[in-house]
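My structure is below; once you've seen it, I'll send some questions.
For this view, one protein chain was removed and the others were kept in their places.
In order of appearance the chains are A, B, C, D and E, and numbering begins at 1 in each one.
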Amino acid sequence: MPLINVKMTHEDGGATKEQKEELAKELTNAFVKIFNRGQNSTVVIIDEVNTDNYAIGGKTITKIREEQK
Amino acid sequence: MPLINVKMTHEDGGATKEQKEELAKELTNAFVKIFNRGQNSTVVIIDEVNTDNYAIGGKTITKIREEQK
Amino acid sequence: MPLINVKMTHEDGGATKEQKEELAKELTNAFVKIFNRGQNSTVVIIDEVNTDNYAIGGKTITKIREEQK
Amino acid sequence: MPLINVKMTHEDGGATKEQKEELAKELTNAFVKIFNRGQNSTVVIIDEVNTDNYAIGGKTITKIREEQK
Amino acid sequence: MPLINVKMTHEDGGATKEQKEELAKELTNAFVKIFNRGQNSTVVIIDEVNTDNYAIGGKTITKIREEQK
Partner (left out) sequence: MPLINVKMTHEDGGATKEQKEELAKELTNAFVKIFNRGQNSTVVIIDEVNTDNYAIGGKTITKIREEQK
């Protein structure tokens, strides 16, 4: 039962339900293909994080997006 | 100061405040009983995750619950 | 690309956008000062957690705050 | 399939295999008792962390233990 | 810069360096394909966990493997 945790910014309305289903399926398939186990047991948890709470190089994504406009 | 992090799906209205209090108490007690430390310092953090964002075997819990109906 | 994840209780209206910007900047600077790398690549993710979901010594922060009143 | 992650310091030779088995069992039981689910699916992962890498109040546990001697 | 964290048991000598390279590449590709971003910035971190420290249904993987023999 491998665990795969994804942390991504919540932007432009966020990931859709369909994108999350596809992500869960694709990440699981990638693991199974390489290690030949986990098909039924791989757990995927997706955390969508507000851009105020996510920073790179000391700058929040909110600020980076503002500067990109 | 052991840290215990619980990730669980948010279903049926979610865990109640009382269930979370009980969970924090019971998990802490379990740790203390076995290791004889952490009584005042164990930290418990509970993450409730949307069923769209939690998957097993490549399928989101949302989808699994729909199929179970 | 070091990753710094902060988990803190969401209290008194929560951290402001400015506090989070400052936190991201200061934590990144601290890392860079010590290890001399990560200036542009350090990722900071801040999780604000409901006080019902955060406990210490087997008691939720919600309960601890009530008793402190 | 709730996930329970424990982070604890590795001290005095570390937790024994038996203690870890007991911890996994007790934490799982605590969850099941309160939420009435997860009996077969709860995942417990235990991270034992070097005391050099674990700090409280800005001081590593290594340093705290030295001062306690 | 999405982050993908994989936790898996360390078994049979553990994942090889090649498998880990492939895993990092495949997980990144899966994310990029669905969200059309993250190609250069997705971070993948793989934690291999001792089977004594990984349990499901209240039983460590060490014990489960012994019973499967």
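Just so it is clear, a contact is a pair of C-beta atoms (placed from the backbone, for glycine too) under 8 Å apart; a residue touches a chain by one contact, two chains touch by 3 or more.
Just so it is clear, the model here is predicted, and its values are computed rather than measured.
Visitor: Which shown chains does the chain we cannot see touch?
Guide: Those shown chains that the absent chain touches are B, C, D, E.
Visitor: In the full complex, which of D:19, D:41 or D:62 touches the chain missing from this view?
Guide: Selected residue, touching the omitted chain: D:62.
Visitor: In the whole complex, what residues of chain C lie against the chain that is missing from view?
Guide: The list for chain C reads 1-9, 15, 19, 22-23, 26-27, 29-31, 33-35, 38, 56.
Visitor: For chain E, enumerate the residues touching the unshown chain of the complex.
Guide: These residues of chain E touch the chain that is not shown: 17, 20-21, 24-25, 28-29, 39-48.
Visitor: Residues of chain D in contact with the chain that isn't shown?
Guide: Contacting residues on chain D, toward the hidden partner: 7, 49, 52-60, 62-63.
The rule is simple: only the chains that are shown with their structure count from here on.
Visitor: By that same contact rule, can you tell me which chains touch chain D and chain E alike?
Guide: A
Visitor: Please state whether A-E or C-E has more C-beta contact pairs across its interface.
Guide: Ranking A-E and C-E by C-beta contacts puts A-E first.
Visitor: Based only on mean CA positions, could you tell me how far chain B sits from chain D in angstrom?
Guide: Comparing mean C-alpha positions, chain D is 15 Å from chain B.
Visitor: At what distance in angstrom does the C-alpha mean of chain D lie from that of chain A?
Guide: Here chain A and chain D have centroids separated by 26 Å.
Visitor: Would you give the residues of chain D that are in contact with at least 2 other chains, written as numbers and ranges?
Guide: 1, 3, 29, 43, 45
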